[in-house]
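One protein chain omitted, others in place.
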Amino acid sequence: MRATIGRMIEASGLTKHYGRTVAVDNLSFTVSEGRVTGFLGPNGAGKSTTMRMILGLDRPTSGDVRIDGEHYRDLRQPLRTVGALLDAKWVHPNRSARAHLSWLATSNKLPGTAVDEVLDLVGLTSVARKNAGGFSLGMSQRLGIAAALLGDPKVLLFDEPVNGLDPEGILWIRRFMHRLAEEGRTVFVSSHLLSEMSQTAQDLVVIGRGKLIYQGTVGDFIAHATENSVLVRSPELGRLAEVLSAEGAKLSQDGDGLQVSGMDSAEVGELAAAARITLHELSNHAGSLEQAFIQLTGGTVEYQAATEEGPTA
Amino acid sequence: MTTLLATERIKLFTTRSPWWSIVAALGLTIGFAGLVALNHSEGRPLQVEHSQFGIQFGLVVVLVMAALAVTTEYRFSTIRATFQAVPNRSAVLVAKTAVVAVLAAVIGEIAAFGSWTVTRVIAGGPEMAIATGADVRMVAGVGLVYALAAVIAVAVGTLVRQSAGAISILLIWPLLVENLVQLIPGAGPHIHDWMPFVNAERFLNPPEFTTPPIGPWGSLAYLAGVAAALFAAAMVAVNRRDA
Partner (left out) sequence: MSLLAAERIKLFSTRSPWACGLLAVALPVGFTALLAAQAGDQIDATVANTQITTNLGRAVVLVLAALAVTSEYRFGTIRSTFQAVPNRVTALTAKATVVAAVTAVIGALVGFGCWGVFRAIHAGADLALTGAEDWRPVAGQALVFALTGLLALGVGILVRQTAGAVALLLVYSLLVESLVQLIPKIGDDIQRWLPFFAADRFIGATGDDAANRSDLPLSPWGYLAYFAAISLVVLAAGIATAARRDA
């Protein structure tokens, strides 16, 4: 069975229970061919579980997910279709990087040259004979990416690829994602950081507590989610507030000023002028991406920390 | 299947565990045979079966090695990488078991013939010749027993998934539980007759030594039956579980 053209990953009604915990709850989404789709959600939202179900590692409690129209378990040589990096530590520490790639290659009848090619591609050729157990996180991550690229797949899955990396490593991964996208591959990459996704992804699938919150382009998500507001300061703040609220604006105190929403700065200025109110400040405030993300998923964070820092684990 | 066998072979031999297993199994069995031969009394010539006293050392090493071949995959989560590369889990388990069992058989043959050779060189008389069918069974049969033990250990390792648990079961069961069963008054000896490793031992025993209810080859068939049943259980478990 072929998928509808352009839909590379299709999840419908995906649900996973672990005992009484519902990790993924009736989740449906699609990932389009040839695009980078970010899979966004707070930690514990069910991203890794979803990825494991896509790869046939965990069995959905109900629902279904297909890659290019097929269940993962029905793929004959899956590494030729889907490459994935879910956890860079899924290697035997006493096995060399080359040996790790070479058993993977053998299992999917990939030519031996593929091993050298991907080692070269991720820059691990010089340490290929070293045991993977001694690798730094950045090197392990590169080895994981090499494994994902081994079969030259058209679909790639990455779970939190930049987590824990140093800035250099993050930059490397980001560039790599762009390159994969330019090559026309479908990339599905998860993260709990919206800023990271806005740098790499074109489309977004946003989940919280296992449920779908949003699916669409990154631009739409930002426009949809961030509400602009206007900051005004004035010696006659009380009178200004009356005038603005009479015109339907929503107000909130912000220090010695007012946050006005539902109205742009031009309208606020004109209303103030008509009422002959002196303004000391009139400025536009674009809501940040992170704010929008927290606003959307705020009620759905699995382990809400007591401090303002939010979950970090 | 050949692809999968090659995959599992690479996986097994690119870690250290099979290598030290080979060294430990051969060193202990053949070394023990040497010790026995060096200390034997001139008056009582050694028989073929005396050369195989240390064969249980190799057996326990094989049990540990075979269990580790699968539990370390769970320990380091490479089982996920494996199932990602080959979603047909039954095929993976068959291939892994086959590779480990073949290695175990080879270790068994070298251990048995090595022990026999060392004994023969040190203290050999005409009694040490492999002359009868029973002699062949006692020496060449070791490989068969080791291979079936490996199948049992892979199955237990797959079911338990933890190294410590699997190794404990695989060592405490044959070395202690099967012996203690004998002590149960009344039914004990009858239960003892149907313990898998008791049957492994009976297959390798000289004909005059014990009178098993089903004969040496029956004992081997019974051991194979136990291995097949455990292997089937492991197959079901591995297909049903999340990786």
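Order of writing sets the chain letters: A and B. Residues in each chain are counted from 1.
Note that in this section contacts are C-beta pairs under 8 Å (C-beta built on N, C-alpha and C of every residue); 3 or more make two chains touch, one makes a residue touch a chain.
Predicted model only: the values in this text are computed from it and were never measured.
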{"item": "Chains on display which the left-out chain touches in the complete complex", "value": "B"}
{"item": "Given B:111, B:167 or B:230, the one touching the chain that is not displayed", "value": "B:167"}
{"item": "Identified contact with the non-displayed chain, of B:35, B:94 or B:214", "value": "B:35"}
{"item": "Residue of B:23, B:121, B:136 or B:177 touching the missing chain in the full complex", "value": "B:177"}
{"item": "Missing-partner contacts on chain B, residue numbers", "value": "32, 35-36, 39-41, 53-54, 56-57, 60-61, 64, 68, 71-72, 163-164, 167-168, 171-172, 175-177, 180, 183-187"}
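The working rule: only the chains that are shown with their structure count from here on.
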{"item": "Of chain A, residues touching chain B in the complex", "value": "52, 55-59, 72-75, 78-79, 84, 86-87, 89-96, 99-100, 102-104, 106-109, 147"}
{"item": "Footprint of chain A on chain B - complex, ascending", "value": "3-4, 6-7, 10-11, 14-16, 72, 76-78, 80-88, 242-243"}
